[in-house]
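Here's the structure, in structure tokens; my notes come after.
One protein chain is absent from this view; the other protein chains keep their places.
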Amino acid sequence: MRTINIRVNGKLVSRAVEDRLSLADFLRDHCLLTGTHVGCEHGVCGACTLFMDGKPIRSCITLAVAADQSHVRTVEGYQGDPLMQAIRTAFNHRHALQCGFCTPGMLATAYDMLSRIADLDRDRIRAELSGNLCRCTGYLSIIQAIEDVHAKHVATAASPLSS
Amino acid sequence: MKPVQLSYERPDALRGALEALRQSSSNARVIAGGQSLGPMLNFRLAQPKRLIDVSRIEALRTAAMEGQTLAIGACVTHARIEDGDIPDVTLGLMRHVARGIAYRAVRNRGTIGGSLAHADPAADWLVTMIALDASVRLQSAAGIRELKVADFVIGPLNTQLAETEVITHVLVPRLAASGRWGHAKYAKKPGDFAETAAIAIFDAERGVARVAFGRRDEPPALMQRTSNQLGGAHGRQRGNLKAAVESDLRDLSAKPVDLMLHRAIVMRALQDMVS
Partner (left out) sequence: MAIGATPAEAEDIAAQVEITFEQLPPVVSMWEALKSDAPLVHEDWGDNVLVDLKLEGGDLAATKSAAVHVIERSFRMNRMHPLALEGRACAASYDSRLDELVVYVAHQLPVPLQIGLSQVLGVSQRRLRVIAPDVGASFGLKTYLESETVCVAWAAMKLRRPVRWVQDRYESLICDANCRDYHAKVTAYADANGKVLGMECDVIVDSGAYSPWPWPAGIEGGLAIGNMQGCYDIRAFRGRAINVVSNKPAGQPFRGVARPLSCIGHEVVMDALAEVVGVDPVDIRLRNFVRPEQMPYASITKKTLDSGNYGAALKRVAELIDVPAVRARQKKGEPDGRLIGVGFASFYEQTAYGTGPFGYAMWGIELVPGMEPAVARLTGDGELILEVGTHSHGQGHETVFAQLAHEVLGIDPHKVSVRYGDTSTCPVGTGTYTSRSMVSAGGAIIEACEALKAPITRIGSHLLQCKDAEVTIRDGRVFGPRGSVEFAEIGRAWYHHPEDLPAEMDVTGLTATAGHKPHDPGVFAYSSHGAVVAVDPEIGSVEVIDYAIVADCGTRVNPLLVEGQIIGGFSNGLGNALYEESTYDDQGQPTATTLADYSAPTAPAIPDVKLEFMETPSPFAVRGIKGIGENGAIGPPAAIANAVNDALRPLKASVLETPITASRVRAAIMRARSAGTA
């Protein structure tokens, strides 16, 4: 056991944890932020994708102790963020979620590609989404939602941590 | 799927990591981005008592020229290479390969050193480094040595890395501006490990002609006759090149249905190089 200090959604969280605990489990079981979902625990399905130190990562194969001293942003941590609000609105309008299990990972990946890539056509969106598995929607509504947001917003250098 | 009990430490400097390895070697594993080791820990396929996280060691995150060789810190991530954050000595080949590794979220953490140390035969960097005739620099508390990647990798998930050693750098020779490369890979889906991959490099100025071939279950290898033919004929005599490829493929003990795939990928890498 050791005490780690992680800034979660802007708030400093200090907890004693086992070294083997994953970041995903830390957020879900210790911080009670259950918006981060675990679908495979081997980094393939993408449901657990969230931002750490400004970059999307797989929280299922990241140890919580490895996130010590880091900034972590989960799906619960975007209050007032205009880009995320636009993405959520577009997901809603396009029915880009059904069961919602993949959605937190999809939102993180969408946020990343919209922030990072200026030139997003449907095929590039598909390629950037290739690490996020969805079984319900068939992806087309997700691709469309991201395309909608891209049409309205130019890629900025917005830090996902600014709040 | 949760790991066994273990202890984790994250030294700030290489010295600390090497000392920890010297003390615990058989009970300790080095972890960098954790994109390969993380799943193994979760599956309990790896059960170290001690994890030594080297990802924050600054000295392992630089990328600088040493003469005509680029020394890439082992903890440089695939994403940094994809984004062009390191000097380009391979005429864009490394950037191109980086972009095809797994997915962005994995590339943000996965490292080139980690990928080579893990040595999954289908890993993109393995076949690429062999094609580039790159080397790895290994360091332990006892000293430093360098090995060609082709010699470093012994078998699937098996390398010459001693339990007390860490890869510190990947050493990539610079290609001349007139050099050419070709790349072809077949994976079931984008981001999957390749079923088969081939990289062809031709650099007349430096006298380099190398065609490396990678597949599942066996580490990548240089296609010797194809490489010789490429170097000799400057790639102009396609007919002879095809025969050389057939000859090299015969050495692989592959089923005919897979040979069909391997052949196609190698020829496409060669085609990519000249187009």
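Chains here go by letter, A and B, matching the order in which they are written, and residues are numbered from 1 within each.
One rule holds in what follows: a contact is a pair of C-beta atoms (placed from the backbone, for glycine too) under 8 Å apart; a residue touches a chain by one contact, two chains touch by 3 or more.
Keep in mind that this is a model prediction, so the values were computed, not measured.
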Visible chains in contact with the missing one: A, B
Absent chain, residues of chain A that touch it: 18, 20-21, 25, 29, 37-42, 44-45, 47, 95, 97-102, 122-123, 125-127, 129-143
Residue numbers in chain B that touch the chain omitted from display: 1-5, 39, 43-44, 186, 188-193, 195, 256-258, 260-261, 263-265
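Going forward, only the chains that are shown with their structure count from here on.
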Distance from the mean Cα position of chain B to that of chain A, given in whole angstrom: 29
Parts of chain A lying in touch with chain B, wherever the complex brings them together: 2, 18-20, 22, 25, 41-43, 46, 49, 55-58, 60-63, 65-66, 68, 108-109, 112-113, 127-128, 130-132
Chain A-facing residues of chain B, complex: 1-8, 10, 31, 34-35, 38-39, 41-43, 51, 53, 55, 79, 102-106, 108-109, 189-191
